[in-house]
Each structure stands twice: as C-alpha cells, then as structure tokens.
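Of the protein chains in this complex, one is absent; all others appear in place.
Per-chain numbering from 1; labels A, B and C assigned in written order.
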Amino acid sequence: MIIIMKQGTTHEHVEELSQHIERWNVKANPIYGEDTIVIGLVGDTGAVDKDALMLDPQVENIIKVQEPFKLANRKFHPDNSVVEIAPGVVVGGKKLVVMAGPCSVESEEQIIDVAKHVQADGATVLRGGAWKPRSSPYSFQGLKAEGLELLHKAHEATGLPVVTEITNPAHIDIFMDKCDCFQVGARNMQNFELLKELGQTRKPILLKRGFANTMEEFLMSAEYIMAGGNENVILCERGIRTYEKYTRNTLDISAVPVLKRMSHLPVVVDPSHAGGIYWMVEPLAKAAVAAGADGLMIEVHNDPAHALSDGAQSLTYDSFHHTMNALRAVAAAVDREI
Amino acid sequence: MIIIMKQGTTHEHVEELSQHIERWNVKANPIYGEDTIVIGLVGDTGAVDKDALMLDPQVENIIKVQEPFKLANRKFHPDNSVVEIAPGVVVGGKKLVVMAGPCSVESEEQIIDVAKHVQADGATVLRGGAWKPRSSPYSFQGLKAEGLELLHKAHEATGLPVVTEITNPAHIDIFMDKCDCFQVGARNMQNFELLKELGQTRKPILLKRGFANTMEEFLMSAEYIMAGGNENVILCERGIRTYEKYTRNTLDISAVPVLKRMSHLPVVVDPSHAGGIYWMVEPLAKAAVAAGADGLMIEVHNDPAHALSDGAQSLTYDSFHHTMNALRAVAAAVDREI
Amino acid sequence: MIIIMKQGTTHEHVEELSQHIERWNVKANPIYGEDTIVIGLVGDTGAVDKDALMLDPQVENIIKVQEPFKLANRKFHPDNSVVEIAPGVVVGGKKLVVMAGPCSVESEEQIIDVAKHVQADGATVLRGGAWKPRSSPYSFQGLKAEGLELLHKAHEATGLPVVTEITNPAHIDIFMDKCDCFQVGARNMQNFELLKELGQTRKPILLKRGFANTMEEFLMSAEYIMAGGNENVILCERGIRTYEKYTRNTLDISAVPVLKRMSHLPVVVDPSHAGGIYWMVEPLAKAAVAAGADGLMIEVHNDPAHALSDGAQSLTYDSFHHTMNALRAVAAAVDREI
Partner (left out) sequence: MIIIMKQGTTHEHVEELSQHIERWNVKANPIYGEDTIVIGLVGDTGAVDKDALMLDPQVENIIKVQEPFKLANRKFHPDNSVVEIAPGVVVGGKKLVVMAGPCSVESEEQIIDVAKHVQADGATVLRGGAWKPRSSPYSFQGLKAEGLELLHKAHEATGLPVVTEITNPAHIDIFMDKCDCFQVGARNMQNFELLKELGQTRKPILLKRGFANTMEEFLMSAEYIMAGGNENVILCERGIRTYEKYTRNTLDISAVPVLKRMSHLPVVVDPSHAGGIYWMVEPLAKAAVAAGADGLMIEVHNDPAHALSDGAQSLTYDSFHHTMNALRAVAAAVDREI
C-alpha cells in the first residue's frame, strides 16, 4: 500500500501519520520528493483501513499494491488448477469441456432428448435450469424441484454430469444429490450469503461473472467460496453490460487471457448469453477457444421456436453439430482438443 | 407489440405467422408497406413469446410497446404513492425524508449517539447496517443479529424508525420486529428469491437500484415485491457504474425525474454511495433535492476516521449539520420542506 | 511516479533500473518491503516514458502521482478563473450565465426572434449552430457561413454575445469576427488539431466534454488550448454515454463539484443534450445550479415541433420563461444569482 500525501505536508505530519499507521503492525516508510511525499507500507496491509486513512486531510490518494485475492491468485499458486466435475470430466486440462443443454428444463422427454443429442456431439456436461431468475415476475420461473428431478433422470439416462443454477442458500440441501456442479448466475455473483454457504460444500461451483463486475470483483467472489474451504471454482465469462445495444451483452474476450494470468482457476465462456442470439454463438465460441478458454457453456434446445425461455439464443441440434465440428478445428489449431 | 418483417417476405408467410400468433389470443394486424411489412399485435401480449417469434427466419425485429411493469406504472396509478415508515414519517409527500446514520452499527453507544445527533438536525429515519455485504471476505461483515438489536435500542432511545439492509430471505423473521423498513441493497436488486419473500410482508421496502441496472429493470424489481402484495416500495438511486472512475459511481440524477414520470412510487437518493467521498455529499444532495427527490439517505458517523466501513464517505456531525441547513434552503426553493 | 516491482526482484535489478531511470533526470528512491519493492521517482517525471518502463520484465505496475494537467490545475492556481465573453458577461462569478438559443440557426427572423425572447427572460449569451455535426450524412448540416452571418445579425439586434460551434481549423478566420466564444463540441473534444489552433487565438472557448471522456481527459483537452496561450476556457458537462438508454445521455452531475475541485476553470452544464427531451431540462438545470455550476446552456426554439434539429429537447418560450423563474429560486438558495 502506498499513501500519497498532498503537496506542502509537513514532515511532522508525515511522522505522526506513520506512527498512527504502525499500530496496524505494518512498517511505514516515508519518501520525501521534490513535489511529492509518499509513504510506502510494508508488511501485511490487509488490516489497514484505507477509508480511515483517506480522512487524513493531508492524504491525497492511497494505492493498493497487492491484489486483494489470495487463494484465487496465480502468484501464490503458479500451476493451473483442474476441477473435476465427475470421474473423467475435468475442467482446466488439455481437453476442453463443453457444457450444453437447454436454458430451462421443460419436461422429462425434452431434457433426456437434449442430453442424448449433445452427448452424441461431444458435450461432456449437461446444463439446464430448474430455478430461473427472470427480470419479470410474470415470466416463466422454471420447474424448480421438479426440474432438478428431471435433470437427475437425464443424468441417469446418459451418464452426463449436471450443472444447474442455485439462487437461494436454503436450496443447497436439495441440490446436493441432484447435480454435480452448482452454477452461480451473473445476478448472484455478489450474493455473498449464497457464496459463503456454497463455500461450505465441496462440490464444484461454476461462478458466472456479474454483468457489470470487474475481473477483480469476480476473483473476490471466487475468494468468498474458496475462503470457506471449497477450492473447486470454475470461472465463467458471459458478457458484460456496455453502451452497445446491438448485442445483449458484450463478450469480454480479453477476460480469458487476463483471468488465466491473474488466477490459476479454469475459465469457461458462455457465448449464448453473451451474444443473445443464435447466429453469434459459433463465431464467439470459436473466438473463446482461440483465446485460450478451458471450455464452453452453450444453450441447445430440441425446438428453440417453442422454448419456454431464451429460445432466440439456443442452438438447434443441427447447428450444435455444426458448431462442435468447427470448434474441433479451432481447438486443434491452439493445441487443445474437444 | 410490433413485429417487423424482413424485406421480401411473402404475403403467405405473413398470413401464416399471423395465424400462428393468434393462438396466444391476440389479434395480428399486418401492414404492407413499400419497403417494410410490419404486424401490429393487439390485445394482452403478455403471453406472447418474443424469443420464439424471433426464430421465424423472416422476422427482422420485435418491439414491445407496453412497458412490462404494471403495478409500479404511473399510467395505471396517476397519483403519487406515499409510503408510511412510521406514524408521521411518510415518504412521497411535501416534506422530504432524511434517513441518516452510520454505514455499520458498531456499538450501542455509537448508534445511540449518532441517532440523537442526526435526529437533532432533522433526520426522521435512522439508517445503519447490521449485515454488511462486502466485496472481500476479509472485510468487516457487520455485527449481524447483535447489530439489529442495537438498532432497536437506538429506536427505543430516540423514537426514530429504523431502516437496515437484509441480504438473505432466511433472516426476514428476525428483522420483522427490529426494523421499520427493509433495505434491499444494490447488489441484491435482482435477488428475486429475496424480493419475492419480501413481497409477502407488508413492511416498507427501500429498494436500491443495482449499480448497472436500467430504470426498467429497477421498476421490474419493484414489481416483484408489489406482485406479492406489498405495495410499500421506495425507490433509491445510488449511482451507477460507468467508465468514469474519479467518482466511486456516477449519480444518475436524471433517474429522479424519469422514475417519477414512469412510476408513482417515491424516489430517494443516496449521495454517500454515489460519490463515495464526504465532500461530494452536500452538492449531490442539493442536486437531488433540486431535481425533485422525495428524500435522501446520508451516511453520518460519530468518528469517520475510525469507522469500520465506508468512513471516507461519511459525514461528521458538523458537516451533517451544515448540509441539512443547506438542504433546507434548496428544498424551500422547490416548494418542499425538510 | 511510483514503480511497483514484482515479488522476488533482486536488489541488483532494482539498482540497475534506478540508474536507467536517472537518465531522465529524476531521482529514483527504492524502498524494500517484505512482500513488495517500490521505486519512488522524484523530480519532474514528465519526460519519463511509462510505456517503456512497463516493458521491464520485473515491473508490476506504474502509478502516476501527479495529475498530468498543469495550467488547468487548481493546485497551481487556487482561485477561481473568470472568463469574460463580452463586456459585463463573465463566467465564473456569483452571477450565473445562461446561454440560450436554438440548436440550429434556421433564418434571420428565427434567430433574432429567439434572441429577443431569451434575452427578455435573462439569458446573457445567445447560442446557435451554424455548422452542425450530425451522425448521418443525410441529416441537415446547418446553414454554415450564412448561419454565422445570421448569428451576427442577432447579436447586432440584441447586443447578446454569441457562442457557436466550430468543427474545422480551417474555419477559424471566418468565425473570428462573427462570434464571441467558440464552442468545441463533444465529438471534437479530442480533435487536437482544432484545439491547438484555437489555443493560438485569445477568444473564449466553451469546451464540451466528450460523451465518453473522463474528467482527466477533459482537463487535458483544456490543457491543449491553454498550452497555446489561450487561458479563456469554459468547461461544459453535457452528459456521458452509459448503459442506460432511457435518457439520451446520463448527466454526470458529480462532474460539477469534481471539476471545480480539480480545476480553477468555470463549469457550465448543458441539460438539453444530457437528457435529450424537453421535460428533463428544468429538473436537470435546477440540479446543476444546486450542485454549483457557473452557468447553463439551454436549447430554446420558437417552434420546436418544426425545428430542423433537436426539436425534441428544445424548450418553447413559455417553458424557458418558467424554467428561468424556477432557476432564480434555486440560485438564490445556493447564494448565486441569475
């Protein structure tokens, strides 16, 4: 942590402030420059109250040097982490993971049919929503517990592990036996009550980036889960909110190389929510693989025109088949496989 | 709802699509133009699946004409709503409400002392955080149940009604007797599980705008609460996230006139979180009153330099006193009072 | 300037880098901490190449301590600057300046009529566009040189000084005698060729903030003009681009107190372009005055429904009259006058 003092601050003031700071068990090293005085803090500055320091009338600015995330930080864990969702299904290795399935589980027939089709084309995880957070209280809210049951049946029918979204800490118990990976949606990325309770489990968590959260905040939310003891966190970039409205969100493709540099956690990309429309899924998915993503989450529906939610961005079986072939070529070009 | 067809769509296609649409019990009226064909839908289009329609290969675009919020919509409720937080403390009338207090409750002494001081300067509601959602798991998380108890003691000592943030639906029961108004924080604006359960209570809800949510989404979240039967919703603008980083957030002052035009619900402004620094509180608060806000939420602390959270943006007693005087003059200039 | 080194950097590397840096005639002071090594640079760091330093493989980050604007900086010029547009018309004093008039000059009759009406209600500067930058090449582009002539006639008829937008350095000569203040529009805020040539004149410049520029960039553009010797710069906040699309732009009301704290230059607000619709002009204008603005720029049209541009955001004479009365009350409440 570096404290920048206002011009004209007296040496006495700097000395006093330095003593005040040392009560937090850090060492304060002032440097006196021509125009500027700064105080460098060394030691564990985690306990230092930046807000309180800002109130010193002579403090111009305070800069954090250390990144605030520890467990998620690549600096302290140089090797890639690999998260195992099910036996043989790992995220973060040479083989990319493709999580595919409908936005919402709609019926037993539907979810089993979709599961079989996406499995045939190379998906290794089944996605599907049981509880659906929707902007409008008047929209379809998901089949809830029944949806969870149907996902489990699809798992039994195909062997595919299941990832599904959880929206309430009170639901953890009923999810535990019915899914292989919890999904935390973008709107709940900073629902810290939920994150803390998921940190108490040991099941993999697919954590989606909030649509207006920075990468640092994203890693701090991963840190909430990891601080509870659950290190099986998969990061998912799914588009951010910008001024551009042609696309539903703006896929932040830079997040792939940046997150992989800042953190050791695996990174997957959701091109379906990013673009918001089916014809963007393939080019965005190819870009994600080329940029180094460890996997993809793709919405596929048996009949998009009659889907109960997100039909516009869902792929048909045919287009998923086509997309998977295209992705295999790109994966090979960057020395990965699907 | 208006459906815009692609150029060159045949009349047969339009007729077929129109019949398809009428299964949702709305009437489809095609208009054939020189370059453009559009279909106007009349009737209750709430059930029409826009996503499904977008998959018709000849559909260019679909435009919603009606606003998706009903209960919060001024069109169906032309008069201002007034929310009573406690006997004599109403939000939405000529008299502005000022909710003041510390970011976090820290001790019995502290909260009672702050309550007395802000009351003396004209605040009529006490704010204070018991559960604190923080970006970092390593930051102070609030006194939780004990904080709630202390707020209640401050209420008993001063008579001020209490507003405090709730972050988990499981906590509603213990909040019920200890506060007069639930606060839903910006990060939970789309925590629909929480909103639905708060809709089942009849206590006033101060709903903060998410830092990257549109005004329409904000009103849809109010709608979630109101759809449960609780119409006592107070909207709170607290700054949005933009590219500009000099301020913590960008206060969207336009939200005041816009929300009051779109909705009948009262609108308050939180200048403390918007600017993120104490010296911006007064000018932003004055701007809010001048723009027509129904009230303010302001952080005040007995000793900001030693606050456990948000010290930098908290006012001292002296600056709160000064600010309240300044606000009285502006309120009078726009025919309101404090 | 502070250089933060990566963990594990050797003392030798730090010493070498320090010597390398001192070739730019600054002094490099390393501090060795437990987890962190930083190098504080003292002296005039203007010449130090931050980009080049970033390429040192051991450099983690570089932080600028000094603000990059000098002439516009309040630190080096503590008193408010006052810009005189015409004898008796000064911006930055106790009396607020109101610049009013149509988006585009359309005819002699129109501009003189508008000038007389806005003058009668207290405007002291006439605004009007001759060259109109429009997003579409197919929209009305302004009357150009003829418009300038007509503005001059309106000046002769009323005595009001004139502010009008310049979009091309090649036009400066013809503007010199026809206007009292150059306006640089938001889209040209970083047209540095234009700024440099305007810096060679001594006429006041109303510099509008680019719709996606930071306040620091805004002040750097002021610096371009001032570095040429023309210190008569008036800053104008006119709304920024955000994800929120209900309003044309988001008025950044915080910019008023922030710019006035960072810089000594006067600050005016354009509520017409910020909101983009007539009914927002009055509340936003009142907010601007309450927040401490030194003036306003307001679009007024004799017949908004038939305006050649920006009709939707223009006030009628009646609504301008009403707005000015409302503003007088707010100005008095903050110890200013109109």
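Definition applied: contacts are C-beta pairs under 8 Å (C-beta built on N, C-alpha and C of every residue); 3 or more make two chains touch, one makes a residue touch a chain.
For clarity, every value in this text was computed on a predicted model and none was experimentally measured.
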| item | value |
| --- | --- |
| Shown chains that the omitted chain touches within the full complex | A, B, C |
| Given C:N191, C:T250 or C:S272, the one touching the chain that is not displayed | C:N191 |
| Chain not shown: contacting residue from C:E60, C:D121 or C:D310 | C:D310 |
| Of A:A123, A:L150, A:I166 or A:A274, the residue in touch with the unshown chain | A:A274 |
| Touching residue (missing chain; options A:I63, A:A145, A:A170 or A:A290) | A:A290 |
| Sites on subunit C contacted by the missing partner chain, in the whole complex | 46, 49-52, 54-56, 68, 133-138, 167-170, 187-188, 190-193, 196, 210-212, 217, 220, 223-224, 227, 241, 277-278, 304-313 |
| Missing-partner contacts on subunit A, residue numbers | 212, 214-216, 240, 242-247, 250-254, 256-258, 261, 274-275, 279-280, 283-284, 286-292, 326, 329-330, 332-334 |
| For subunit B, residues in touch with the removed chain | 2, 4, 7, 27, 29, 31-36, 38, 40-44, 60-61, 63, 65-66, 75, 212, 241-243, 245 |
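Assume only the chains that are shown with their structure count from here on.
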| item | value |
| --- | --- |
| Pairwise touch network: line, ring, star, complete, or other | complete |
| Central chain of the complex, centres being mean CA coordinates | B |
| Farthest chain (mean CA position) relative to subunit B | C |
| Whole-Å gap between the CA centroids of subunit A and subunit B | 26 |
| For subunit B paired with subunit C, centre-to-centre distance based on mean C-alpha positions, whole Å | 31 |
| Whole-Å gap separating subunit A and subunit C, where each centre is the average of the chain's CA atoms | 39 |
| For subunit A, residues contacting two or more additional chains | 212, 241 |
